[in-house]
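All protein chains of the complex are present and in place, except for one that has been dropped.
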Amino acid sequence: MESLAADIIDILGTISFAISGVITATKKRMDIFGILIIATVTSVGGGTLRDLLIGKSPVTWILNTSFVYLIFIATVVAIIFRKQLRYVRKSLFLFDTIGIALYTITGVQMGLLIGLAPVICIALGTITACFGGVLRDILCTEIPVIFRKEIYASACIVGGGMFVLLDHFGVNTVINSVISGSLVIVVRTLAVIFKLQLPSIYKKEELV
Amino acid sequence: MESLAADIIDILGTISFAISGVITATKKRMDIFGILIIATVTSVGGGTLRDLLIGKSPVTWILNTSFVYLIFIATVVAIIFRKQLRYVRKSLFLFDTIGIALYTITGVQMGLLIGLAPVICIALGTITACFGGVLRDILCTEIPVIFRKEIYASACIVGGGMFVLLDHFGVNTVINSVISGSLVIVVRTLAVIFKLQLPSIYKKEELV
Partner (left out) sequence: MESLAADIIDILGTISFAISGVITATKKRMDIFGILIIATVTSVGGGTLRDLLIGKSPVTWILNTSFVYLIFIATVVAIIFRKQLRYVRKSLFLFDTIGIALYTITGVQMGLLIGLAPVICIALGTITACFGGVLRDILCTEIPVIFRKEIYASACIVGGGMFVLLDHFGVNTVINSVISGSLVIVVRTLAVIFKLQLPSIYKKEELV
């Protein structure tokens, strides 16, 4: 039951990341192949970088074709209905936020399992959640959006930190995942509702 | 004899990729060191990414200095004769096309050897053939050309798919390589001659 819930969220997260890839790639007028690559990189890029850094090989998606097919289908559907994507923006935001929450927890857990230091585990969680988007932006020659204006990675860092803390105090992994994952979602959602940003280090005249 | 032919094609492919790196890097007015790096990345980048993804370490070129020297010589010669490169454009196209055909087959074969799923093998072949060029364009801060307008990766996917199919039916590897490699070359050549592109998903007014 828990496993089914996790699978569904995993699927929703993957779909959401793929769609965000489609949106960025179509803005750059890429062809179908390019869009497919960007969607795939957005979905699996963060986990791939994490796997490379910790030496897990082959990387996860190489061994799991279901996600490759899922990304393919999500991309094709998103291309067909791309004009309508604006009407489901709120659902997309929800999926995306659930997606980064899940990816964060997965990354932190993998670090803890192989006994890495807390700060490194939090970094791995954040990398898993955020670097698919970073690679997406780099392949589209844009400065990664999460480096500039969103409380996005910060939500992952907060949630990842909570997971490490609760794990340290022996909290059950499932309960911990729910609490820490929810924290990511809450922080990110509040930030978007109240238009919160990280405190700016620039003076007004520097930003013109 | 077959091995000699494969070696010659491998060498021609490497030279061709290195030259395409020189052409892109000189357009960006890079210095000699920069040009050399771009030429190297174009030549070995796809295979390196494939090796990292499947966990082959160290990566291939680290253990094979002949290709490093070959790239170095090709780069120096291409820099010296760069004004004349336009007169050999057709030969370059031929080498490049043979190169991606060979790289595709190599990548697919490595995937099959370690028992990966067909769709992943095709992806590895395409990555081997195409991601050197993607990295070249990213290092030059250009949106990768194969994401935008060429039947390039598509030829690799078709040829890679054919290899997996024939392999499934037990066709001899050498014969299979010749057939599938030729298919890559034919698809790519026809696409360029008849100016074929992937079907556009954009309306005319979106492309202005």
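Just so it is clear, A and B label the chains in written order, and each chain counts residues from 1 on its own.
The rule is short, and it goes like this: a contact is a pair of C-beta atoms (placed from the backbone, for glycine too) under 8 Å apart; a residue touches a chain by one contact, two chains touch by 3 or more.
In this text the structure is predicted, and so the values were computed from the model without any measurement.
Asker: Which residue, A:Ile120, A:Leu166 or A:Ile179, contacts the hidden chain when the whole complex is considered?
Answerer: Touches the omitted chain: A:Ile120.
Asker: Given that one chain is not shown, which residue among A:Leu53, A:Ile73 or A:Leu113 touches it?
Answerer: Answer from the full complex: A:Leu53 touches the omitted chain.
Asker: Just name the one of B:Ile98, B:Leu112, B:Leu139 or B:Ile157 that touches the chain not displayed here.
Answerer: Hidden-chain contact among the options goes to B:Leu139.
Asker: Of the residues B:Arg29, B:Arg86 or B:Lys203, I need the one that contacts the missing chain.
Answerer: B:Arg29
Asker: Please identify, in ascending order, the residues of chain B that touch the omitted chain?
Answerer: Within chain B, the residues touching the omitted chain are 25-26, 28-35, 37-38, 48, 52, 57-59, 62-63, 65, 68-69, 79, 82, 138-141.
Asker: For the chain that got dropped from the picture, name the residues of chain A it touches.
Answerer: Touch with the absent chain occurs at residues 52-55, 57, 114, 116-117, 119-120, 123, 134, 138, 141-144, 146-149, 153-154, 197-202, 206-207.
In this section, only the chains that are shown with their structure count from here on.
Asker: Suppose each chain is reduced to the average of its Cα coordinates; what separation in Å results between chain A and chain B?
Answerer: Using C-alpha averages as centres, the distance is 30 Å.
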